[in-house]
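One structure is given here, and the rest of the page talks about it.
A protein chain is absent from this complex, but the other protein chains hold their places.
Naming follows writing order (A and B), and every chain is counted from residue 1.
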Amino acid sequence: MYQDLKFWVSDTICAGLSPISGPLFAKTCSRFIDGFLVTTELLALACGIGFFLAIALTFARVSGRSVLVWPAQIFVYVFRGTPLLVQLWIIYFGVGSLGEQGLGPVLWTFFKNPWLVGLLVLTLNTSAYVSEIFRGGLANVEKGQMEAALSIGMPWLRAMRRIMLPQAIRIAWPAYGNELILMMKGSALISTITVMDLMGQTRTIFARNFDLNTYLYAAILYLVLAACISVFVAVMERRFRRSVGR
Amino acid sequence: MKFSVLAVGLLAGGLASAASAQDVLRIATEGAYPPFNNVTADGELVGFDVEIAEALCAAMERECEIVAQDWDGIIPGLVNDKYDAIIASMSITEERKQAIDFSAPYYSNYLSVVGADGTTATLEKLGDVSIGAQRSTTGSQWAEDTYGNRADIRLYDTNPAAFSDLSSGRVETVVADFLPAAAWVKDNEGFGFVAEKIDIADQIGIGVRKGEDALRDDLNTAIEAIRADGTYQTISIKYFGIDIF
Partner (left out) sequence: MEQINTVLGPLSFGQGGWGDDLLNGALLTLQLALCAMLAGLVMGLGLAGMKLSRTRMLRWPAAAYTLFMRGVPEFLILLFVFFGSDSLINAVATSLGFQGGYEVPKFMAAVAGLSIIFAAYACEIFRGAYLAVPSGQIEAGQAIGLSRSQVFFRIRFPQLWRFAIPGLGNLWMVVLKDTSLAAVIALNELLRIAKLGGETEQSPLLFFVAAGALYLMMTSLSDVVRSALERRARRGMAGA
């Protein structure tokens, strides 16, 4: 159902583009747009879930309780210290090689699916980087505000969430915008675990026609996506500024 | 300072090496396609293709150098003169013929569908289940052409990666060349051929650059020579127990 809707969207876009596209692109358009939609969808989900996971991680890291601080610190350290491609391959090919016997039927239904594994790794990876960005933002919020909130009896978590976090996010917003673009570029790697994202489609097309223009078309589509992300970041930034002024 | 010297050295060395090596015949194989070509832990290339290449070189009385090259880049590498020939179980196809030339075939191939025992897939219904294949092979291209590019076709960088996902149950079927599939099925209990074999009139040849007719003719003569003196049959029986020509 949903899959059909995506195919319909991509066919409609291709039909619309056909008068202006060259012969190579017209022939492979539905592949490119199918891949483009998969990339967009994974990115939106990974960044959306990763955003909240990053907040949880950041709170754990500044909570001052070693049961929370250490696991969160180690998580962030490992995910920022190793390449995304290694993380993908450890989880898809490495953990996946344990199979149903090693993982049990519930976990296996998850690890079986390359799309879900890709989403998982992208989410964990981005949450580690974003948590580092938010922590930097928190460090730049004036400490007195937290003390003031606690002194009027506000619980720690609520003070963090209501007072510190919104300011930290506002300060860290440009860095967060950069991370979104980096994530978009990193997502191309999920093509190595058989997900047919934009890069996966591109490599498959090139494998048949050996035409370097294939990569140029893909580059243009990635630039379109990057432009959309930049616009989103800028619009949000303007909204923040307005709410500060109020 | 030391590093910039290193970089300059690499640049000079890299650009010079290609042109000077005219006398040695440079042959590329994939190195990830057992039992035809694969790499051992000590970095040595072994397999049917490798031994055939060595036998052909002996028959042509030429010195050869065999290098490993990943599949996706193997035709671009030939076109750009990184090596002179591809002996890597490559099917002769119309698409490939637009980029390179081929020798006479040195064995025939058909496609087969591998799955877990009990999988009941027919060729008509294969499009409904997940199909694994190596990217840019006749297997993946047959699947794309038959079931469309929106079927659940998973493309892997190597053949063993596809089989590994089949054995863990991640994909339901793998479409691959018959002989390596047979070799894999032999070693993996619980798996077998699940649909009738697919004859795509597939013949395996040696890829050479367009216009290199002299080399192609030499290779054709050498293939006939190793067929005539029994070298070919010995190698084939060593790997497959039968003559696969």
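One rule holds in what follows: a residue touches a chain if its C-beta (ideal position, glycine included) is under 8 Å from a C-beta of that chain, and two chains touch if they have at least 3 such contacts.
Keep in mind that what you see is a predicted model, and the values were worked out from it rather than measured.
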Identify the residue among A:Ser10, A:Ser30, A:Thr58 or A:Gln87 that touches the chain left out of the display.
-> A:Gln87
Determine which one of B:Ala68, B:Ala151 or B:Ala182 touches the chain that has been left out.
-> B:Ala68
Given A:Ala44, A:Val78 or A:Leu116, the residue that touches the chain left out of view is A:Val78
Note that subunit A touches the absent chain at residues 78, 80-87, 89-90, 93-95, 97-98, 181, 184-189, 191-192, 199, 202-203, 206, 212, 215, 218-219, 222-223, 226-227
Residues of subunit B touching the missing chain are 3-4, 6-7, 10-11, 14-15, 17-19, 32, 39-43, 68-70, 73, 76-77, 79-82, 157-158, 160-161, 164
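To be clear about the criterion, only the chains that are shown with their structure count from here on.
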Please report how many Å separate the Cα centroid of subunit A from that of subunit B, as a whole number.
-> 37
The residues of subunit A that touch subunit B in their complex are 7, 30-31, 34, 93, 96-100, 108, 112, 114, 192, 194, 196, 200, 203-204, 207-210
Any idea which subunit B residues touch subunit A in the complex?
-> 72, 75-76, 79, 95, 99, 132, 135-136, 140-141, 144, 149-150, 154-157, 161, 164-165, 167-170
